[in-house]
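All protein chains but one are shown in place.
Right, chain A next:
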């Protein structure tokens, strides 16, 4: 379709995509082209034009953006790849289909015919898009009219799909699904899959499309979704109401004794090594596997609080042997992994207190 222009194909698709997506298609075109263009004066002109209205853009001259496009595409390298050939084939097939749908008899649409075909259709394409398509097509080496018609056909198809999605139309999806082959699934797989589909249904953020797809799929599959026990895997809110805590004033001694008796009776001696290990883990004799190296260590402080302790040195004089000494202390503390941040801070504060008490002595020296 693109005649083997790899970069050009990508660029054009991007441009067209950008043009299609937003209403301000002209501005998008300009902005993308300005980013890529090497000629700075033209890009400056286009950038200046971008904040202004679209009408003024058109006045700037269809020549400059088109020329930019052409220049860019001309600069890009031409590569022929197998993938592109496939795409070309597909595009030609799709184009033929599109052409078959059209009322116009001509299979190879020329530029003015292409325009008339657009106007014949219910939704006229953006004239800017048409211009862009024509520019791209004119730059490509191979059959220009054919490429242009193909581009326009693709654009049209995209417009249709987006409109249908907006309306929530089912038609295309049904067509798609009818073409799909039904897989034979084992009942086990079916069970898991139905649970997954149930989850899709229960999801509140469902769009209309998803529901239709799932309903369509359920019709296709042998088993319906609503039949069967709910697994309640993904339901958040439990249906059981939270019983209000039965307030017991204080568990009586008899209750405690009863509980102890029950525990003693029910705690059978372990039948095998596994149960023994379970019991030990519950008691705390055995560690929990996989071993967590940080069991019991709840150091919430980040590493920088451990290492950068200079902010605690504010109470000390800035020069002199005391400062030197305290800096060594801090150096040692920063390397100590066994103390918590609190302990380190206490350490420094003790020194601060000590040196304040000895201030008179220090002043004599």
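The criterion applied here is as follows: a contact is a pair of C-beta atoms (placed from the backbone, for glycine too) under 8 Å apart; a residue touches a chain by one contact, two chains touch by 3 or more; residues count from 1.
We take it that contacts and distances are computed from a predicted model.
Chemist: Under which of the names "Integrator complex subunit 9", "AP complex subunit beta", "28S ribosomal protein S14, mitochondrial" or "Auxin-responsive protein" is the non-displayed chain listed in UniProt?
Modeler: "28S ribosomal protein S14, mitochondrial"
Chemist: Which residue from A:234, A:258, A:308 or A:325 sits in contact with the chain not drawn here?
Modeler: A:325
Chemist: In the full complex, which bits of chain A touch the chain not displayed? Write them out.
Modeler: 321-322, 324-325, 328-329, 347, 350-351, 354, 358, 361-362, 364-365
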